[in-house]
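Worksheet: the structure to be examined is printed underneath.
Only one protein chain is missing; all other protein chains are in place.
Chain lettering (A and B) follows the sequence in which the chains are written, and residue indices restart at 1 in each chain.
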Amino acid sequence: MIPAELVHILYLVAIVAEAMTAALSAGRRQMDWLGVALLGSITALGGGSVRDVLLGRHPLSWVEHPSYLLITSAAALATIPVAHLMGHLRRLFLFLDAVGLVVFTIIGCDIAMGLGMPIVVVIASGMITGCVGGVLRDILCTDIPLLFRAELYATVSIVAGCLYAGGLWLDLPHDLVMVGAMLIGLAMRLLALRFGWSMPKFVYTESLH
Amino acid sequence: MIPAELVHILYLVAIVAEAMTAALSAGRRQMDWLGVALLGSITALGGGSVRDVLLGRHPLSWVEHPSYLLITSAAALATIPVAHLMGHLRRLFLFLDAVGLVVFTIIGCDIAMGLGMPIVVVIASGMITGCVGGVLRDILCTDIPLLFRAELYATVSIVAGCLYAGGLWLDLPHDLVMVGAMLIGLAMRLLALRFGWSMPKFVYTESLH
Partner (left out) sequence: MIPAELVHILYLVAIVAEAMTAALSAGRRQMDWLGVALLGSITALGGGSVRDVLLGRHPLSWVEHPSYLLITSAAALATIPVAHLMGHLRRLFLFLDAVGLVVFTIIGCDIAMGLGMPIVVVIASGMITGCVGGVLRDILCTDIPLLFRAELYATVSIVAGCLYAGGLWLDLPHDLVMVGAMLIGLAMRLLALRFGWSMPKFVYTESLH
């Protein structure tokens, strides 16, 4: 049961970290304080919300645990007075963001498996949980979603989901598979950040229309 | 029961006003007539639709009452021939938009309370109902949502929701609380527009990535 508690603690760390990095995006767009709190909450909780809406699973996590809304709003607002320090904490936040990515992914896979979904949907559920919050943040800031161009972001989510689902399908011990999938995903993301790994890009310059 | 009927009439006025102002946004982007009707309907009915989808509440209002779709489409289209007059009616539309904000908010709170939701979700439901339509309009026009930067827009929604939920929690008479919350929210929004009140902005210029 230690991993289940560990995952919950990591989840709380992750939504705080996601809300804080989203707050910096809000600051770059000169949003007001309420906009900062909203963008932080949408980014941190949006992936799980979209997953639950697509899977028809109610109530959503923040409807069942409204404290999550308060935590993410508070984390986003707390970023404002400490923003000048964030540059020094850049590496810490990239690390926490990577932790969030794998934790969200495993939680998303778990939920879809609990609903008896087929394996492709399990992995899609993990990726939606891990990645959609950042996509919503980018859409609300009218950026082209970083997801579609960043260093192995969604790829890490798919790999971690495949390892997790595959390990369980092989009947390996649950806690081992969970910790292993998270650590391998985390290492992959950190190495991609360190060495600038990325997927090949598709560059097309003609216009079809 | 007068307030319940009053709220329904104000709701109809509000969706008409929201559809008409959205039509002007469509005109600024040179959308075609059908685009005008669609953007008007999405703006007027989108907040309630997102709320219902997030709360798992079906059927959505326009599915149950398809006439709402016809009303908002007609209102948006009717804006085209009278657009040259809208400049003179600027204050009227800002007033009706403010009415819509507080009416949508109270309706959203009411629906979440009817589902037995906790207070934080009730207030979030009010804010989603009041504000998300405009966010969808801005996303479809590829603007950064005004909500995150405008004069106390979402703030008014939260204050009205808190007053309404708080008043009912104190067991004050329902109609009094409803009318009071709407009037105070309306006054706050109109004063913010008149005097340019806004929340402090968070300005951050460094790049974390």
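Please note the rule applied: contacts are C-beta pairs under 8 Å (C-beta built on N, C-alpha and C of every residue); 3 or more make two chains touch, one makes a residue touch a chain.
Note that the structure is predicted; figures quoted are calculated from it, not measured.
Enquirer: Based on the whole complex, identify which of A:Val53, A:Cys162 or A:Leu191 touches the chain you can't see.
Expert: Here the residue in touch with the unshown chain is A:Val53.
Enquirer: From the list A:Ala4, A:Val120, A:Leu172 or A:Ala187, which touches the chain that is not on show?
Expert: A:Val120
Enquirer: What subunit A residues would touch the chain not displayed?
Expert: The missing chain touches subunit A at positions 53-56, 117-121, 124, 135, 139, 142-145, 147-149, 154-155, 158, 198-208.
Enquirer: Residues of subunit B in contact with the chain that isn't shown?
Expert: 21, 23-24, 26-36, 38-39, 49, 53, 56, 58-60, 62-63, 66-67, 69-70, 80, 83, 86-87, 90, 93-94, 139-142
Criterion: only the chains that are shown with their structure count from here on.
Enquirer: Taking each chain's centre as its mean C-alpha position, how far apart are subunit A and subunit B in Å?
Expert: Centres of subunit A and subunit B (C-alpha means) sit 30 Å apart.
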